[in-house]
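Every protein chain of the complex appears in place save one, which is left out.
Then we have chain A:
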Amino acid sequence: MNWAEIGTYFAAICLFVGAFFALVGTFGLIKLNDSMTRLHAPTKVGTMGIGMILLASMVYSFVQGQGSLHELLIMAFLFVTAPISANFISKVNIHRRSCDTPPELAKTEEWSTLVQREEDAGAHPEQTLSKG
């Protein structure tokens, strides 16, 4: 068995693992029954699923003799931006109150994520427009 065959086997196994994780992550997106819990499952699609598929693509390009490490760019970009978008989506969940809200604060302070919008608040728009 030479190196090309070993590389091809490795790429195939990486593809199987990536496909499995992509399926499991999206199945969790369907199956779980709470907004914040559902946030957990699709991260597996991003890191393990697509990461393994990109690794297989890299290894297979080396097997075919025109090796490239370009896919590392996509991998790094996905891994860096996944927590940021998850943070934004959880802030949306808190804002729309589709989960447990954080505890009440003192009267002079408020959570910036829970600030009511102008048309919702009505009476005191100058207080509710505070940025944070």
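Everything below uses one rule, namely that contacts are C-beta pairs under 8 Å (C-beta built on N, C-alpha and C of every residue); 3 or more make two chains touch, one makes a residue touch a chain; residues count from 1.
The rule we apply is simple: contacts and distances are computed from a predicted model.
Asks: Can you pick, from "Sugar ABC transporter permease", "ATP-binding cassette domain-containing protein", "Na(+)/H(+) antiporter subunit F" or "Ring-1,2-phenylacetyl-CoA epoxidase subunit PaaC", the UniProt protein name of the chain not displayed?
Replies: For the chain missing from the view, the UniProt record says "Na(+)/H(+) antiporter subunit F".
Asks: Against the chain that's been left off, what residues of chain A make contact? List them.
Replies: That gives, for chain A, the contact residues 4-5, 8-9, 11-13, 15-16, 18-20, 22-23, 25-27, 29-30, 35, 38-39, 42, 45-46, 49-50, 53-54, 56-57, 60-61, 64, 66, 68, 70-71, 73-74, 77-78, 81, 84-85, 88-93, 95-96, 98, 113, 117-118.
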